[in-house]
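With one protein chain removed, the remaining protein chains of the complex are shown where they sit.
Order as written gives the chain letters A and B; numbering starts at 1 within each chain.
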Amino acid sequence: MKQSNRISGGQIDRSTSLHFTFDGRSYLGHAGDTLASALLANGVRLMGRSFKYHRPRGPLSAGSEEPNALVHLRTGARQEPNTRATVAELFDGLHATSQNAWPSLRFDSMAINDRLNSFFTAGFYYKTFMWPAAFWEKIYEPIIRRAAGLGALSKEEDPDEYDKGFLHCDILVIGAGPAGLMAALTAGRAGARVILADEDFRMGGRLNAETYEVGGMAGADWASAAVAELMSMPHVRLMLRTTIVGAFDHGIYSAVERVSDHLAVPAAGKPRQTLWRIYSKRAILAGGATERPIAFENNDRPGIMLAGAVRAYANRWGVAAGDRVAIFTNNDDGLRTARDLQAKGVDVAAVIDSRQGGDLLAGIRHLQGAQVIDSSGRLGLRSVTVRLASGATETISCSALGVSGGWNPNVNITSHHRSRPEWRSDIAAFVPGAGGPAGLTAAGAASGALSTHGALATGQAQALAALADLGKAATAGELPRAEDAPIAISPLWYVHEGKGRAWIDQQNDVTVKDVKLAHQENFTAVEHLKRYTTLGMATDQGKTGNVLGIAIMAELTGQSIPATGTTIYRPPYTPVAMGALAGRSRGREFKPFRLTPSHKWAAEQGAVFVEVGNWLRTQWVPKAGETTWRESVDREVLATRRSVGICDVTTLGKIDIQGTDAGAFLDKVYANTFSTLAVGKCRYGLMLREDGIVFDDGTTARMGPHEYVMTTTTANAVTVFRHLEYCRQVLWPDLDVQIISTTEAWAQFSVAGPNARRLLQKIVDQDISDAAFPYMGAGNITIGGLRGRLFRISFSGELAYEIAVPTRYGDAMIRKLMAAGAEFDAIVYGTEALGVMRIEKGHVAGGELNGQSTALNMGLGKMVSKKKDSIGMVLSQREGMNRDDGYRLVGVKPVDPKGSISAGSHFMEIGAPVELASDGGWLTSKVFSPHLGCDIALGYLKAGDQKIGRKMRAVNFLTKTDTIVEIVSPHFFDPEGERLRG
Amino acid sequence: MRYSGFRVIAEALTGHKGWKPVWRDPEPQPAYDYIIVGGGGHGLATAYYLAKEFKQARIAVLEKGYLGGGNVGRNTTIIRSNYLLDGNEPFYEFSLKLWEGLEQDFNYNAMVSQRGIINLIHTDAQRDAFTRRGNGMILNGADAEMLSRDQVRALYPFLNFDNARFPIKGALMQRRGGTVRHDAVAWGYARGADMRGVDLIQNCEVTGMRIENGRIRGVETSRGFIGAGKVGVAVAGSSSKVMAHAGMRLPIESHVLQAFVSEGLKPFINGVMTFGAGHFYVSQSDKGGLVFGGDIDGYNSYAQRGNLPVIEDVAEGGMALMPAIGRARLLRTWGGIMDMSMDGSPIIDKTHIEGLYFNGGWCYGGFKATPASGWCFAHLLAKDEPHKTATAYRFDRFLKGLMIDEKGQGAQPNLH
Partner (left out) sequence: MIINHPILGPRDAQEFVYLGDANLINRPDGMTAGIEAFHDYLYNRDNPAGAHRELWYHEQGDRSWLVVTRNTLTHEILKVELARDVAKAQGRSK
């Protein structure tokens, strides 16, 4: 377990050794390591396999752009697929395994694909697997799907918690490198509320990976001092391990803070991650730049890395990428890596510099005008083949190669609003374009200022500009001194020599050949190139490969790079755990539960509850000895019809409507008339949408000359109220009418059955005899002095009332009702019995109020008054909604009382074939009627009003039932309504 | 050139030198018999069927950007015909039947994969509604089955069966539903149309319409005037913008629908699943990414991007249904412009301007409709009368009260 490649220096804590395993082998690393740096320190280069060809791969980078070193982190239900080893912070006991390889990372059977690569070109699958047709689902696709994907989920429930939070600031600074730190310092010193977020676990950005001086001290030390100063400012919030993942409208950013990912398990009570929604007035993107490779034959072997990553491993983590390192570069930045390695005593085999001229590096073999044309080493780099300026080739042995093809500013977030980056030829890179998120500017390398001085200067300048925008006074302090070297790039995208494959998008195995094939087949538009070759569609979203692909296509078409254009980045900046986006809205907490006032009482009785929208309602209340739900429901129905039953109907929407124009208002929103309703009376109301379809129904009572109480269905309580506000504020703004939702304010119970009045008279202080409180009466009452409301309305067809008390008395009320009802054997009935009784009476509810039906369909056409203007009145008169052969509500019962019917069955004529023309309509709601002793249903039947008495089939193909039914009136029970007037 | 496995092998052995461009890039001619505006899935399919099935010639497709760059290039790839209403079901079943023979028909592997779609059921009312739907489907010649909770569990044992806010009680299943590789649909139609002489003209934006005496004469474009006998507009998402050139206001609003894909994962979801109670649907692609979505953002937009609340809402639905995806990572989000119509159903119809035809209002269901939409629009263009499965998709259905409102939401596009 010797850390053979560990060298001196770096920002790791060598006094803290951490044990970890990779593919079952144990290793040691240090605090401050990533999984990748620790594995490299231990001489492990092979960390993954590519997607298509299963090529052996090591880390390409030292950051979140990593396409290759993806592993399974942790075990069991916490197994995290596709975790980038380059950003996974090492902790003691870390357990990682390789993925997308079988039986092992070293011997992966799927690497056969690599041998067959000449068949597996871009888009080959579009041209084959078509014959025979039936083979796609049965043979070809299952094979493809078995090979699909990278890492695997555990399929167990994620045991960790996730949080969400909201933050506000004047200026959000994205990235804490030199530009971000300078911007935050400038804004913080001016007193602005600043949030500084960085995805890394150490602030300083590239300063941690470099040997530059800033302000006369080591860059990393300057960064530490800047962080210390920022931490002393109470109005500045520093957020480590926090990635800004998306830019949304009006200065809103989403951020993921990895609260516990650097620990074996989250601390008690702590989430794994937190999703922050940050509201900013201004934002500065200081996200740095990402290095890009140069494509050459076999440029994907473990040990071949970006030159800046080689430098970062050496400087920040004290790790030599190999015992002998070569560099391949087309710009000055690659030379820095060579110098830094040399200073650390690492053996630099050679610098292969594609440029001609300029100063030669001292003490290093600097091959100008040379290119790497091939490499060797099956599971790790052994040598590179170099074409020298002289034309000769030379094989140089090395275990690592640092490649620098230039740096791409991290424009990602600036294109989240679909702004297209612009090409800057002086640095050979795309920089943020116009039309990015309002209030967002870029600084530092992200803006194309690639030197340390440039980062500091633009960071300060953008902060000053933002402060000026916000009206905050600030002065430009003196900038710390820093290097300002030009990048001196001479673009080289790919090495033209060689017949083998040169990788562009390493994870998806997109090679230069694939781009050439796309060009040959006329997939030349950048979007076609991407979609045809899958360039940029891997987990790194093309951070290292896209610009190469575009540049190569530009070369092939003879167009410039800006004319070729670019695809754009979409959120998120780096992939985000689904758990973080969901937060605590999962399991039973996915949506809130609303509980009725009698819930506690019902639960004590052993009630069965059912989800009705967000409500939990009592479905039925089983009694001892009842073995099926039907027994309970039948008993509840019969007991109600025989004596008295009680049902919590609080869930119905309740709206108080007051004002001198309250009646006129109701006349506009209801299809029927309410202004003529007498005080102290209720009326059934039918509400239409403007398109003439029934919106809702309910009873509305007139409690005073200018005061009404409306009820709505449970389902539409919210939307009806919204609609009434719309009518009141938008359509008829001068009406003197005020409304308020009182659904939560009143606990309301239906008391139904022949003994309903006798029961209620025991507890209501006023006289509620038929004379004093007739059918459809309504009024304010008291119950032992407690104010309440009473409505004599019936959904069940029985003598029935709805009694309301303030919600906080709801629990007391159900207990009082049950106590008072004991002498009548009162029972509580649930939604099932409610449904049975309303269908026996032919009342419409959910299945009939489906948003597709007119009053005419429901047999309520006459309720739509043409004498006044109301919502939906005009459009309900359209010809297609008034056809004689349209759907009409009917009752249905099986001819054989033992016959079974089901809701959703369709009506067919007896003997009709199974085809669309035979479709007569459908059964909307079905129950077993204990009163009639058979199934009964409501349904919409074409010309149903003309078919009463006819025999038809109710067919359910899904359950293979086909029952002869009789079409009857929907009023199965007490059609004359004698009971409810009793 | 004809594509086949033999051809792929032969080319592999000879260095892939023989592959030809999938389409030409012709210069526009002065005039055509038919101009299809919009080189997305529906426009390309229309041109393809016009040439192949209706034997028409002198056809051009004008595309503002690149072929297949509209909603055919940004959707969640689902095909199905599990519609409720008589106005829709025959059309979508026709479309599904065309999908089933598409690859052999246009000689391009679009990976039509009928791995099945289930709509989860959580309440008795939902079961009743899905029973009505399933029976309607069967009456229309489609397939439908009702699955029990145990049958759903056997298919997807990792769903949240035991601790759910909305317990799973079963599902309506259409086994013939599935997914298709969306880009390949556009490319396959484009290639097939090009092979039959259709001019596919990219980077050609229609900027005006020349209408004389109530008849269309051609279109003004960014590449000049192009004359036409008939013009068919199939630009869902931008319908209002293009038809405004003809002075028309449409029963359509443009809305943003976001969609999502995760990092590649080893396959664990075979088919397509919809979780209506949680505003979430998902499938897993042949590359391993979870492809999922939910509600539209809900406000008019041409921005092709959405906002955070819907992203969170969709993730919540996903986690509520599948608690195992907490550690899967969302890789990419995107937004498309949906032609949200006033009843949630499309329009394939003539206009009051002679020679001008319209195809749009696809809401977020346009992808699965692509073959039938192209066929029916081609039928209308060639024969001047609607195809028998698309007779209900008329402009005047709103005036006559013959809406096709699957969800029963009325004239509010963002609720469909």
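As a convention for this text, a contact is a pair of C-beta atoms (placed from the backbone, for glycine too) under 8 Å apart; a residue touches a chain by one contact, two chains touch by 3 or more.
Keep in mind that what you see is a predicted model, and the values were worked out from it rather than measured.
Within the complete assembly, B:Ser254 is the residue of B:Thr221, B:Ser254 or B:Thr351 that touches the hidden chain. Only one of A:Leu116, A:Ile139, A:Ala438 or A:Val895 touches the absent chain when the whole complex is considered: A:Ala438.
For the chain left out of this panel, the touching residue among A:His30, A:Lys344, A:Lys543 or A:Arg878 is A:Arg878. Among the residues B:Ile59, B:Val291, B:Met342 or B:Leu356, only B:Met342 touches the chain that is left out of the figure.
Only one residue from A:Arg146, A:Arg722, A:Arg787 or A:Lys951 touches the chain missing from this view: A:Arg722. Within the set B:Ser240, B:Thr274 or B:Ser373, the residue that contacts the chain not displayed is B:Ser240. Residues of subunit B in contact with the chain left out of this view: 238, 240-241, 249-254, 298-303, 307, 309, 342, 398-399, 411-414.
Residues of subunit A in touch with the missing chain: 248-252, 279, 417, 438, 661, 664, 690-691, 718, 722, 725-726, 729-735, 868-870, 873-875, 877-878.
Keep in mind that, in the parts below, only the chains that are shown with their structure count from here on.
One inter-chain figure worth recording: subunit A and subunit B are separated by 22 Å, centre to centre, where each centre is the mean of the chain's CA atoms. Listing the residues of subunit A that touch subunit B in their complex gives 51, 78-82, 118-119, 121, 124-131, 133, 136-137, 141, 144-146, 148-158, 160, 162, 164, 246, 248-249, 252, 254, 275, 277, 416-418, 513, 517, 520-523, 525, 527-528, 531-532, 534, 538-539, 541, 570-572, 575-579, 581-583, 585-591, 593, 610-612, 689-693, 695, 846-847, 850-852, 875, 878-882, 902-906, 914-916, 918-919, 922-926, 955-959.
By the touch rule above, subunit B contacts subunit A in their complex via residues 3-5, 7-9, 12-13, 16, 19-25, 66-69, 73, 86, 89-90, 101, 103-104, 107-115, 122-123, 125, 127-136, 138-141, 144-146, 157-158, 160, 163-167, 181, 183-184, 187-188, 202, 262-268, 278, 284-288, 303-305, 307-308, 311-312, 314-320, 323-334, 397, 399-403, 405, 407-411.
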